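With one protein chain withheld, the remaining protein chains of the complex are depicted in position.
Coming up: chain A.
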Amino acid sequence: MRAGQLPRWADYGLMPAINVVAAFLVSGLVVLLIGENPVEAVRILVWGALGWNEGIGFTLFYATNFIFTGLAVAVAFHAGLFNIGGEGQAYLGGLGVALACLALDRFVPWWVTLPVAVAGAAAAGALWALVPAYLQARRGSHVVITTIMFNFIAASLMVYLLVNVMAKTGSMQPETRTFEAGGRLPLLQSILPGVDFGSAPVNLSFVLALLSCVLVWVLIWRTRLGYEIRTFGASPGAAVYAGISPVRITIVTMLISGGLAGMMAINEIMGSQHRLLIEFVSGYGFVGIAVALMGRAHPVGIVLAAILFGILYQGGAELAFEMPAITRDMIVVIQGLVILFAGALEHMFRPLLLRLFGIIAAPASKPA
């Protein structure tokens, strides 16, 4: 063990846990300030998310979104790229899903539509990442700037399409017609016998998300491409020395990242809304950044972080309902605190932990 390094379990488990606890403590102070009981608030939040079947269903539904956007950010991280365009890529992914569903839903069952919709979602998301990727690889325009700008372009484009091109005739709503059965994914409870999530929309996409985690793990740690991605991310100099093309890796990685973000739309559009509608991404793309940071860009960590954020979303909604003094905006503050501690202040407690581990480890391992 070298100085400046924590054991893996501490790095991957203890640190995020400490950060979450710190976020909750500060949130508790805020709850106290507005005159409510923080212990009671936590009880409602946790119960709302995990205490009843429908709550769990909603938690898993939200987590599905976060897994996809978290994986998207994580893959780019491994190549040293900061893709914060998940929001726009997921939005465009919705277009891919909707086109597939609108074309097929009246003619074929859902399991024929699904592969086409997945391909459409991934392709549309990847395509939306391609231009920033190309600009980064060839012209040196930073992806942080270009991907965030592409979020705005995506929003405008979708408004245009939904209002002028795809809107249901005779409706004032900027949304497409509702898909028929061939464009709807089955709910999880209809596949798993004996499970009842009530009216929660958690659906087959959750399985798809877990499958994506496995595939991303294989890609990053078990393929030659993943090796190149990690090498480029860890040391661009070593990548060039090894004959790895920075241009190719930048573009390929961003395509994979954009594709994963786009797949989020399967859950929302084909799994829950059954129609393409405006602003359905509503921040999941951005929260994916926090999920990836907190999950240490590792699929297992991302699943855990995604479930945590699912809990915050679902439990937060219950909390806003049960405690009128805590408004929907307060929930956003709490979520923001978690993001702040897990993301921005990720390393705040690291020096302290290092010192603690240094004290514990010092007598045990005298250098030979």
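Keep in mind that, in the parts below, a contact is a pair of C-beta atoms (placed from the backbone, for glycine too) under 8 Å apart; a residue touches a chain by one contact, two chains touch by 3 or more; residues count from 1.
Basically, contacts and distances are computed from a predicted model.
*Asks:* Quick one: find the hidden chain's UniProt protein name among "NADH-quinone oxidoreductase subunit H", "Cytochrome c-type biogenesis protein", "L-lactate dehydrogenase complex protein LldE" or "ABC transporter ATP-binding protein".
*Replies:* Choosing among "NADH-quinone oxidoreductase subunit H", "Cytochrome c-type biogenesis protein", "L-lactate dehydrogenase complex protein LldE" or "ABC transporter ATP-binding protein", the correct UniProt name is "ABC transporter ATP-binding protein".
*Asks:* One chain is left out of this view; which of A:Asn37, A:Gln173, A:Ser190 or A:Thr223 touches it in the full complex?
*Replies:* In the full complex, the listed residue that touches the missing chain is A:Thr223.
*Asks:* Which one touches the absent chain: A:Leu192, A:Ala234, A:Val300 or A:Ala344?
*Replies:* Reading the full complex, the residue touching the unseen chain is A:Ala234.
*Asks:* What residues on chain A make contact with the chain left out of this view?
*Replies:* Within chain A, the residues touching the omitted chain are 2, 222-228, 230-231, 234-235, 237-238, 240-245.
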